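Take a look at the structure below.
Heads up, one of the protein chains got dropped from this complex, but the rest are sitting where they should.
All chains are identified by letter, namely A, B and C, in their written order; residue positions are counted from 1 within each chain.
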Amino acid sequence: MTAAPAEIREDVRTLAVDDVTLRFGGITALSEVSFAVRPGTVHALIGPNGAGKSSCFNVISGLYRPTSGRVRLGDTDLTGTSPHRLAALGVGRSFQNIALSPHSTVRDNVLLGRHALTRGGFFSGGLRLPRTVRTERRHVARVEEICAFLGVDDRLDVPVGALPYGVAKRVDIARALAVEPTLLLLDEPAAGLNATETAEMGVTIRDLRDALGISVLLVEHDMGLVMGIADRVSVLDFGRLIADGSPAEVQADPEVIRAYLGTGGEEPE
Amino acid sequence: MIDRRRRLAALAGGLAAGLVLAACGSTADNASSGGGAGGVKTDKGVTDTTITLGVMTDRTGVFKNLGEALTGGNELWVKDVNAAGGICGRQLALEVVDHGYKADTAKTLYPQLEPKILGITQLVGSPVLAALKQNLIDDNVLTAPASWSSEILNNPNVMMIGTTYDLEIIDGLAYLQQQGLIADGDTIGHIYIDGEYGGNGLRGSKYYASKHNMTVQEAKITSTDNDLANIVTGLKGAGVKAIVLTTTPGQTASAMSNNAALGLNVPVLGNNPTFDPALLQSPAAASLDKLYVAASSAPFSSKTPKAVEVANEYKATYPDKPKNAGAQAGYVESLVWQAVLEKACQNGDLTRAGVQTALKSLTSVTTDDLVAPLDYSIPGAPPTRGVYIAKVDQNAEGGLTEVAPLFTAPDAQGYKAPHQQS
Amino acid sequence: MSEVTVTPPETEAPPTPAPRRPRNWLKIAGVTLFLVLLVLFPVFTGTDVAYLKAGQYVLIGVVGAVGLTMLVGQAGQLSLATPFFLLVGAVSYAVLAGDSGDSGDLVGLGLPPVVAAVGAVVICGLVGLAFAPVSGRLRGIYLGVASLSLVFLGLYLGQSLDMLSGGTSTGRPPPTFAIFDFRFANTEPAPTILGVAVQKQQRLWYLFLVLAIGAYLLARGAVRSRIGRAWRAVRDNEAAATAMGVHVTRVKAGAFTISSAYAGLAGVMTALWLDLVKPDENEFVGTYSITVAIGYLAMVIIGGLGSIPGAVAGAVLVNGLPQLLTLGATEFGWFADARFGGPSPVLISAFVYGVAVVLVVMFEPGGLAAIGRRLAHVRAARPTRGGDRG
Partner (left out) sequence: MNTFLQLVLNGLGKGAVYALLALGFVVIFKATEVVNFAHGSLVLIGGYMVYATKDALGWPAAAALGIVSAALAALLIERLLIAHARNADVNSLALLTIGVDVIITEEIVRRLRADIPFIGDPYDAQPLQAAGLTVFRTQLVALIVGIVLITAFFLAFRFSSWGVAMRAQAENREAAALMGIRSSRVTATAWLLAGALAGVAVLFMATQDFSGAGLGRGTHAIALIAFPAAILGGLDSTVGAVVGGLIVGLTEALSAQYVSFEFSKSAVFLVMLLILVIRPSGLFGTRELSRV
């Protein structure tokens, strides 16, 4: 269960969530939450509905600014960083409700992930200078590699809107990978998938961690998936961190059991 | 015939392919020149049997009422002249195009029309005239515009028919003062459409005001602003003793009706384009009695014999066309052309340059008093300074009765038009 | 950032460049033929300059519509401000290249026409950029109506700043365009092509053709490149775009800037086409009016939002049809009863493009571009929004 990745890359750094509190008006969404995603691990963030998982995820990805506390990636403070700069810092993310451009092809969608790795505006693109075209070809090649890795390389020219949900989900992850992240944030990667697809997704997540040696932080409802692939699990309830440990430790934690039973929410499968 | 087919194909070609088929036609220049019948020199628009004049009018746009009447007047004249044997041994013909008061349409139509005509006997629309100004100069096309702004007299190819707007207003204000309706030192309001037409009228009231120590309260509007309540409210606040309008008929109605509604009740002076007989059927009808119209051409109901004759002929020929002063104005436009053509014929030169020369030699074109005698010898100057003053009259045909035929104020004589050269 | 080249398991295939589609000789031949026909158009029209004028007018529409479809279709920002930028472009050209007029009351800097034209385009881009605080904050119809305020503002400024615009009375003449000593005017003697003299109108046709093709290629390249992907990402999902490193505010502002610059170029062309720069007298009918705003929007809808070739097709329909019908009206006596309430060229054109807009939205959101693609069997799958492939 805790197999370490093949090799730990030096550029993969620890994501530290440090004493984060988030308030909206009078409501406290997160209260003094701290945990760390170690390099090369698959780290899951779970909790019943309304526990603050999404808020926490959005703080990490820069969409919300915490009321207090810090989020750090290695030595870099992410707290005050504009969300669009995260990609360049090596943070890739996928979305719960596939946020792809339905009318664009798979290749085009995944290429967007290369945005922070490339340069060029209207004129360099418009004039199709040889250099631009060459760079573009290199990135297309890499994108096709990534797509092949996720098993969507046979549909590169298909508009995403025409794909089955499960496939689109993989394209979304491919796009997050195209950022060449050292930290991959996955927002409910199994949401909407059937049992077979979920199992495949689990394998894929392990594979990509193993192959790329990056860290993965996922928010997930599907306990089967989480317990199957996570190296470490953090549990939120009512905005507080109530447990943080290996899947086995967490499953045995009485407070976690109470939180899940008490709300009548998702039961561990 | 080949030419026609080629053009039809080119027309289709613009939308898709098919151009290849069109290429079979020749592109040789087919303009003829040289001596014609009776040893008269000709170039474009004149053959041995026909003189063709162009009409660029508005039949489908905002000035379609005016355009229809003007065109009717032009056509009546052609009929009359041809019945009397034509000019210079040639019959007259009109080539009429409709630009719908759109400059872009006119810009496309012009090159199609230009090779067929000697000159233009009616051109409606300030924006159209402005857009075609350079073309008219380049091609040396003599044009009688349906615009009476002295601003356009810097175009040597413009043949002004009658008094200009600025002079109409000067004469009109002088008439109001003569009648004791305004006095030196008064404040007067002027509502004007921003543009060649309104702006030229404003020039007139400013000139008159400067001569009589008056203050002009200006209100600039666009040609689609029809609700003038807020403006008249403001003018009332400023204590104006009279309102001058260079506006559309619809705007006149609004000004008049607010003049009454807001209890201002001052005399209002407009010029030819401000009034349309249709106003008498509008809800503003009851408030129109304060309106004076100073116009370079006679009203539709004018008692001038020639005006009566034209009106009757017009009514008989075009029972459905709108009845407004455009009929006489159109007729008189063409009458001046007649004088020019006859003179050019005498000179033996019916080329475009020839008609220009003929025009400049005319110092007193009479039009059976449809407009005052016209003098074209001073470049940039209006050819006449007299106006007809009329007042709204529910019972008169065309809605106006003359109160002063051919009135010329002393101030008008001393006025120097913007492009006047002496 | 590091581009790690870890070969993922289960794929032994080496990285290959994007598969090149086999050259479609039929398509290349078609495009070549089309270009040859465009180049020879002045030969076909010969002395019938009227058709050339109509053709030039279509090319103006092409430049404006290509710029607008990038903004509306690719970047997802609805704009009705095209006429405003046409006006700014036309006035800027006249001011930069012009003189102070007969009476000396105009502002004119007397720059060379090429510099003035480029300057006018840049000015329009900057004005578009200045609108960024609004265009960045508003979406959809709100932005559409907000951009409409620019048309009203343009009317007002055009009327008030007559030292720049020449005023609504007379306007001001735009200086003749010239590239070094080659003037876009009638000259004696004039060069000829296949026996047809290349005079002012022929020269303007070639100038406009080069500008339109340039604008087209630039836009097509941009749409297929990084910036195009960023536009579409912002259009479809701002949060996702942000996560991928796209600076949403900047990209939005950039799209508005570029589209405004395109409209500005169309404005310079309009000035040269009309031989006149003159603000409209009212906001509903005229060269820079709301009718024009609706017309440009119709072009990009009919063509297929975001599609560059579609925008060209839309421009041909919306700008070309009324011109051709008008020419046909005098040439062949069509619409003889327009003045008795019968159909007129303007009416028929409005009907055609009104119906086209309705039909496209109802049945073919990809517009003419999608229809064209289907006819050409370029692509089997049904793309619903055109220009993701340019």
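Keep in mind that, in the parts below, a contact is a pair of C-beta atoms (placed from the backbone, for glycine too) under 8 Å apart; a residue touches a chain by one contact, two chains touch by 3 or more.
Every value quoted in this text rests on a predicted model; they were computed, and no experiment measured them.
Q: Where does the absent chain touch, in terms of which shown chains it meets?
A: Every shown chain touched by the left-out chain: B, C.
Q: Of the residues listed, B:123, B:159, B:284 or B:329, which one is in contact with the missing chain?
A: Touches the omitted chain: B:284.
Q: So which of C:256, C:273 or C:353 would be touching the chain we can't see?
A: C:353
Q: Kindly state which of the options B:85, B:263, B:319 or B:410 is in contact with the chain not pictured.
A: Only one of B:85, B:263, B:319 or B:410 touches the chain omitted from view, namely B:263.
Q: Can you list, in ascending order, the subunit B residues touching the missing chain?
A: Residues in contact with the chain left out: 64-65, 194, 219-222, 224-231, 233-234, 236-237, 250-251, 253-254, 257, 260-263, 282-284, 286-287, 322.
Q: For review purposes, identify every residue of subunit C that touches the missing chain, sorted by number.
A: On the side of subunit C, residues 78, 133-134, 137-142, 144-146, 148-149, 152-153, 155-156, 159-160, 237-239, 283-284, 290, 294, 297-298, 301, 340-341, 343-344, 346-347, 350-351, 353-358, 361-362, 365, 384 touch the unshown chain.
Just so it is clear, only the chains that are shown with their structure count from here on.
Q: Take each protein chain as a node, join two nodes whenever their chains touch, and name the resulting shape: line, ring, star, complete or other.
A: Contact pattern: an open line, chains touching in sequence.
Q: Would you kindly say which chain has the C-alpha centre located farthest from the C-alpha centre of subunit A?
A: Result for max centroid distance from subunit A is chain B.
Q: Using CA atom means as chain centres, which chain is nearest the centre of all the protein shown?
A: C
Q: CA centre of subunit A versus CA centre of subunit C: separation in Å?
A: Chain centres of subunit A and subunit C, defined by C-alpha means, are spaced 41 Å apart.
Q: Just give me the whole-number Å value for how far the CA centre of subunit A lies from that of subunit B.
A: 75
Q: Among the residues of subunit A, which ones contact at least 2 other chains?
A: Touching at least two other chains: none.
Q: Considering the complex alone, what residue numbers of subunit C touch subunit B?
A: So the residues of subunit C touching subunit B come out as 34, 37, 40-41, 43-55, 57-58, 102, 155, 159, 167-171, 173, 186, 195-196, 201, 273-276, 278, 280-287, 316, 320-324, 326-332, 338-339, 344-347.
Q: Quick check: in the complex, which residue numbers of subunit C touch subunit A?
A: It comes out as residues 1-4, 6-11, 13, 15-18, 217-222, 224-230, 232-233, 235-237, 239-248, 254, 258, 381-385, 388-389.
Q: Using the touch definition up top, name the residues of subunit B that touch subunit C in the complex.
A: 4, 6-11, 13-15, 17, 19-20, 22-23, 25-27, 29-30, 59-62, 64, 68, 97-105, 107-113, 115, 126-127, 130-131, 133-135, 138, 149, 151-152, 154, 193-196, 199-200, 220, 222-225
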